[in-house]
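Yeah, one chain of the complex is gone here, protein chain that is, but the others are all in their spots.
So, chain A:
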Amino acid sequence: MTKRYLILQDGTVYAGEAFGAPATTFGEIVFHTAMTGYQEVITNPIYHNQIVMFTSPTIGAAGINHRADESIVPTVKGVIVREIADVSTNRLQSMSLHDYLKRHNVPGISQIDTRALARHLRKTGTQKASIVDVPDAHAFDQLRAMVLTTRQVAQVSTPKAYANPGRGANVVVLDFGLKNGILRMLSDFDANVTVLPYNATVDEVANLDPDGIVLSSGPGDPRQIPDETFDIIRQFQTRVPLFGIGLGHELFAIANGATLQQMPVEHHGMNHPIREQITSRIMFATQGQGYAVNPDSVRETDMFVTHIDMTDGVVQGLRHRDYPAFSVQFFPDTAPGPFEATQAFDEFMEMVTARRGGWLS
């Protein structure tokens, strides 16, 4: 057992036990309140460069399972838990959460009073944090000097286009950080998917003659996205069904004139009631957001709000008044998360099919 420390930018120190890799790590710290789906969370590209703290007290009890990967390797910079479980469900080798993180050089720290930490972060908001061997002045200096990258999207996006073939509709996915769940859902519809890098051009999209476009879920700050992306959205939304998810939703909002705001307390979990405005239907979905669309700014645009989070009124979905284009802030791919959220994919694929004309699909 090795003692290690979690230190926060504001000077707070938590002592705990090391697991995973013995490396020192820096990142923005967020807390996640889901009780299942830890592997999906730590491989979700939206947590690229972040340290994720789970409020659920035991993490790792379902082992590590290839079906739960949201990307090939973990995306997080660190994992903070109260208890880690030693379970391995792999057939060929031991692969517990500890083994998995160690293999990918991601440090973790357990035996942390995660409830106290969540209550602390709720008050302070997101801040920089580090997992270190010694919580001395030097460690704090380094932490405070660390500059968080704003190039997350460029770092996680595929460098070149690739195909995820199917026999159905031709869907282009723009990769601003793409969780596997989105491809999995599109595969369920047998879509013929081409994934393009985040800096794809209008021409590159047009060359593929898409039946539909998906803007993927991201990590990071939407204001760091190349201008051309907004051109793509504005040009294609008039002609092709377009579906934004997570960061993609934020980009859709900006492209159509809405503004964003940073949230005082971020949403990372799957237990918030989300209301679909038109039906008043309430559903649950996995959320992971630090930015939200300013609802007042939507009024000045050609979009309207389709979904809101009922705990704090935060915008969870938008739709264009004139075009077959819409977006959701939450993750509709249920990896992890409640199934009812997948309805957004049904809707998108219906639009796509309608555009293609019936006989092809």
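Keep this in mind: contacts are C-beta pairs under 8 Å (C-beta built on N, C-alpha and C of every residue); 3 or more make two chains touch, one makes a residue touch a chain; residues count from 1.
In the analysis below, contacts and distances are computed from a predicted model.
S.K.: Looking only at the UniProt record of the hidden chain, which name from "NADH-quinone oxidoreductase subunit H", "Sugar ABC transporter permease", "carbamoyl-phosphate synthase (ammonia)" or "Putative ABC transport system ATP-binding protein" is the right one?
M.R.: The correct option from "NADH-quinone oxidoreductase subunit H", "Sugar ABC transporter permease", "carbamoyl-phosphate synthase (ammonia)" or "Putative ABC transport system ATP-binding protein" is "carbamoyl-phosphate synthase (ammonia)", the UniProt name of the unshown chain.
S.K.: Among A:23, A:87 or A:263, exactly one should touch the missing chain; which is it?
M.R.: Going through A:23, A:87 or A:263 one by one, A:87 is the residue touching the chain not shown.
S.K.: In the complete assembly, which of A:9, A:33, A:90 or A:277 touches the absent chain?
M.R.: Of these options, the touching residue for the absent chain is A:33.
S.K.: On chain A, what residues meet the omitted chain?
M.R.: 14, 31, 33-37, 40, 55-58, 61-62, 65, 67-68, 82-83, 85-87, 111, 113-116, 118-119, 122, 265, 269-273, 280-282, 284, 310-311, 334-340
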